[in-house]
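Here the complex is missing a single protein chain, while all its other protein chains stay put.
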Amino acid sequence: MNTVSLYAGSGIILFSLGLHALLIRRHLLRKILAANIMGSGVFMVFIAMGARGESGVADPVPQAMVLTGIVVSLCFTAVAIVLAVRINKLTGCTTLAVDEESSID
Amino acid sequence: MTELIVQQNWFVWMTLLPLGAAVATFLAPGQARWIGLTTALFLPFCALAAIAATVFSTAQPLTVGNWPTPLGIELRTDGLALVMLAVTALVGFIISCYALGYFPPRQHHLSRTHYFWPLWLFLWGGCNALFVSGDLFNLYVTLELVSLASVALIALEGGKAALAAALRYLFIGLLGSLAYLLGVGILYATYATLDITLLGEIISDSRLNHAAMSLMIAGLVLKSALFPLHFWLPQAHTMAPAPVSAVLSALVVKAAYVVLLRLWFEVFPALDTLAIGHLLGLLGCVAIIWGSLMALRQERLKLLIAYSTIAQIGYLFLVFPLARGEAMAGAWVGGVLLMMTHACGKAAMFLMAGTIHHTAGSDRISRLAGAGGPIGVQVVVFTLAAATIIGLPPSGGFFAKWLFINAALATGQWWYIAIILSGTLLAAAYIARVLGWAFLDVKRSSYPVIPWVMKWPPLALSVIALVFGLIAYAPVQIALIGAPVSVPLLVEFGP
Partner (left out) sequence: MEPALIFDLVLLLILIGLAWLLLASTDLFRAVVLFIAFGLLLALAWVRLGAPDVALAEAAIGAGITGALLLVGLGRLGSTERCRFSRAPLTFLQRLSAPVLVGVMIPSISLILLLEVHQLAGTTPGRQGLINAFLDVSGSGHGVTAVLLNFRAWDTLLEKGVLLLALITIWSLDQARPLFHQEDISPQLMGLARLLLPLVIVVAGFVLWQGDQAPGGAFQSGALLSAGILLAILVGYSLPQRWQGLSLRLLLAIGFGVFLLIAAATLLYSGYPLQYPEHLAGSLILLIELVATASIAALLAAAVVGGHPPDDLSTPAAKAPSTSGRR
């Protein structure tokens, strides 16, 4: 047991927690939170792996990738929130349930 | 001057130009239509130049910033990238023309026209960046660009069903790409490289690599809507305006599939993938039958086409179990061909469905009764496009399915032949059902006049899809440039 595997393992636990909540939670804001937790888990695996290196010098490539990833997930969060607010305005709902007449199946 | 033109790396320009045009249309919304159309006109020529440069071997793959590969990002100019760039340019050009008519300049709903062009150009640039990318993390960024642009385009219609479909698609996209990204992280942790070529050379058959592969494949399968992960597709693809539906069905689904092809044949060939291949094949078979059956019972034309897309995605996944041993090249070429021809055919079908909706006032199939007379042109174009979906000769669909059947014979997996044939029959049935309604002998009142760009450009696409089997030799040869499969077997399949 060392620092790297501790963090990498926790990253995977966070990923699983987020995935679980994204699938079963129905409130849109909770789904958004869950997706963010999932992303944080992935980033933790990246950074933990980048931290293995001789003399404690971290690998900058995973860090750069995570910086990119953080911005991308911010973009998705921002768009998802605006979509959720619009859906709430039009239907009064905070879930993805769709109107029967315009529904597909 | 000619040297300057010949020596340009056109495949890189094909990413920069649409992105630049997207910024320009954002800055000058009033000029968006003309900026968009000019870009759309220019890109097919770029694609031709890129192909010419590669065929005459003046263009080489390059890395961004000219850094050596584990450090820099490689941009590929191999056959798969080139044919996808070319098909996207062709389909994109036709869709852009159609959009000119579909989003007229002085419309009540001003904002729709405003935002269609930057979003569509972003999507186009993102797709092109994805096709040429040879780096796993860069593929993640391009996938996100494509999926965010798709979300925006699905939501463009603005109704509650469209918004819900867009948000569902956003979550699906996020889920898929995070699973993919976790796989990338694991691979980087082991090999400290993200370059597809380098990884393919050094990767070994370990449990960890299997876990990474499963995560990446699962994420991409979700994004490319293979049964049973297709549930988001029908709503997403039908709630959008017609040009957007065409883009989504023809191009966006293929983007994730191209990444899958690259992973399967270039990154993971060293892994034992027999079981996963059969699983994907099995899901593909279920998708073919289930998608076709669902298409058969749809009441609305766009939904019928969307379910037909699910069935066609099923065919694409037959590549994975079939591409083994001798049949490798045949199956791979079949997959690439099906992707190209489905892009043309499905785009034409969705565009035509939009035109029919526009003229008949509804896209309920029953409302088409007797439409064959007054809007016969539209119905005929629709049928031509559908021929490639069914797989009638000489369409590209026929050629691709023939390659699949050959591969199934060569590898002794005869059950796939049964599935392919029944899928073909079912497809013929659901198309025939539409035509049956259209040519009922019912008197109809007059129809509104529609702009010519909504009638004729889709015709070009359906004709191309229809005769693709005849002209397939050249695209297949191009696709095989730098292909990850052995070539010689293919000669006997050539027309």
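Worth a mention:
The letters A and B name the chains in turn, as written, and every chain counts its residues from 1.
Criterion: a contact is a pair of C-beta atoms (placed from the backbone, for glycine too) under 8 Å apart; a residue touches a chain by one contact, two chains touch by 3 or more.
All figures in this text were calculated on a predicted structure; none of them were measured in a lab.
Residue B:186 is the one among B:186, B:331 or B:392 that touches the chain not shown. Summary of contacts with the chain left out: across B:48, B:64, B:274 or B:377, the touching residue is B:64. Touch with the hidden chain on the side of chain A covers residues 1-10, 12-14, 16-21, 23-25, 27, 29-30, 32-34, 36-37, 40, 43-45, 47-54, 56-68, 70-72, 74-79, 81-86, 88-89, 91-95, 97-100, 105.
For chain B, the residues touching the chain absent from view are 7-9, 12-13, 16, 19-20, 22-23, 26-27, 62-67, 70-73, 75, 110-111, 114-115, 118-119, 122, 125-126, 129, 137-138, 141-142, 144-145, 148-149, 151-152, 155-156, 163, 186, 189-192, 206-208, 210-211, 214-215, 228, 231.
Keep this in mind: only the chains that are shown with their structure count from here on.
The geometric centre of chain A is 27 Å away from that of chain B, both derived from CA atoms. Across the interface of their complex, chain A is touched by residues 137, 140-141, 144, 148, 151-152, 155, 159-161, 163-168, 170-171, 173-175, 178, 181-182, 185-186, 188-189, 192, 234-235, 238, 303 of chain B.
Those residues of chain A whose C-beta lies close enough to touch chain B in the complex are 8, 15, 19, 22, 28, 31, 35, 38-39, 41-42, 45-46, 49, 59, 61-62, 65, 68-69, 72-73, 75-76, 79-80, 83-84, 86-87, 90-91, 96-99, 102-105.
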